[in-house]
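As you look at this complex, bear in mind that one protein chain is not there, while each of the others sits in place.
== chain A ==
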Amino acid sequence: MLLLLLPLLGALVSAVEVKRPRGVSLTNHHFYEESKPFTCLDGSATISFDQVNDDYCDCKDGSDEPGTSACPNGRFHCTNAGYRPQYVPSSRVNDGICDCCDTTDEYNSGVVCENTCKEMGRKERETLQQMAEVAREGFRLKQALIDEASKGREEKQGKLAELQEGKKSLEEQVETLKTHKEAAEKPEKEAVEIHQKAWDGECPPAPPALGRIERERGGSSCRFAAGSPLAESLGREGRIGGTLDPNPLGPALVQVPLPKKPPHKATGEEPEEKMPPYDEATQALIDGRSLKMSLEKEISFDFGPLGEFAYLYGQCYELTNNEYIYRLCLFNRVSQKPKHGGSETNLGTWGSWAGPEDQKFSVMKYEHGTGCWQGPNRSTTVSV
């Protein structure tokens, strides 16, 4: 078509005059020499130059039609002066929709596009500046948290050693009393278990900062309980969003933290009171044992390469939308409860860090929640 041949002759894109056919990038322009036959970039054919951008696809790789929609696999280069250059699929050339901010992809479709490159460039620079600011602040906070974590770890290890010491002498004492306590042994065991649970659920205070929660199963998301209407205001894939806080954890975390909330005590069941109390020595042993276990457990958690996530251990957050109350207890479990009564649904218990290889600590995975109807078990992905 004549109309489409015209661009070859003169219509050039930018003010910096490098003569090149429509849709060709500066780096590629030397492949397109008007005086010579054109060889497809994959070498598959050589055609006369007037067949370049003549709105008919001659090259298997689409390289003869950089400026038209003729080739199914072609791409169109927009310079986008003021923003950044971009390739769009050839199928978006003259389809009536503005794709390039410099409007060059719509030259013959009748649609009038507005050049938005300058504006976009300005916005991008602003955003980058803000991100840099946040990153600086984040690194500062991160360092503080790391220091705190390593201090805490030392303390706990010290305490553990102490307990180890004390345990031995207590055990001796207990041995002498044990014969008198045969009857109490079974209830004691139960009590230990219950106590253990209670301890695990407890939520010591610490500063809040968290990302989004995404509910998933094995890589793709899982729906809400059968019969319960959809994730409504949750957003795509059951995403929970909160308000924006300055983020303390560095540039990977320019995400949306949950709203501030005082940490909650997990629903703690006290050990049953009905049993006869243990003698002091046994009680001390039991207490020591469970304290030891929980300390060991805490120390065993992966709180990041430098322990910078240790401060989140045991913290709980809640998010309420118009239908559910979501509760996230870090390194423990996630649950969902209908706002207007009804039973709680387990959305997963702490599994592991599950980010991509280079950002392992950007995603937490909580697994093995209640099963979906006809589907997999619920699970939750937390983006930090």
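Here is the rule we use: a residue touches a chain if its C-beta (ideal position, glycine included) is under 8 Å from a C-beta of that chain, and two chains touch if they have at least 3 such contacts; residues count from 1.
In the analysis below, contacts and distances are computed from a predicted model.
Participant: With one chain of the assembly withheld, which option in "pyruvate dehydrogenase (acetyl-transferring)", "Neutral alpha-glucosidase AB", "TMEM9 protein" or "Translation initiation factor eIF2B subunit delta" matches that chain's UniProt protein name?
Facilitator: "Neutral alpha-glucosidase AB"
Participant: Pick out which of A:S35, A:T176, A:S300 or A:N322 touches the chain that's been left out of the picture.
Facilitator: Here the residue in touch with the unshown chain is A:N322.
Participant: With the missing chain put back, one of A:G96, A:G158 or A:G342 would touch it. Which one?
Facilitator: Spelled out, the listed residue whose C-beta touches the missing chain is A:G96.
Participant: Using the touch rule from the top, list residues of chain A that touch the missing partner.
Facilitator: Here the touching residues of chain A are 1, 54-56, 69-70, 72, 89, 91-92, 95-97, 109, 217, 220-224, 226, 229-237, 321-322, 372-376.
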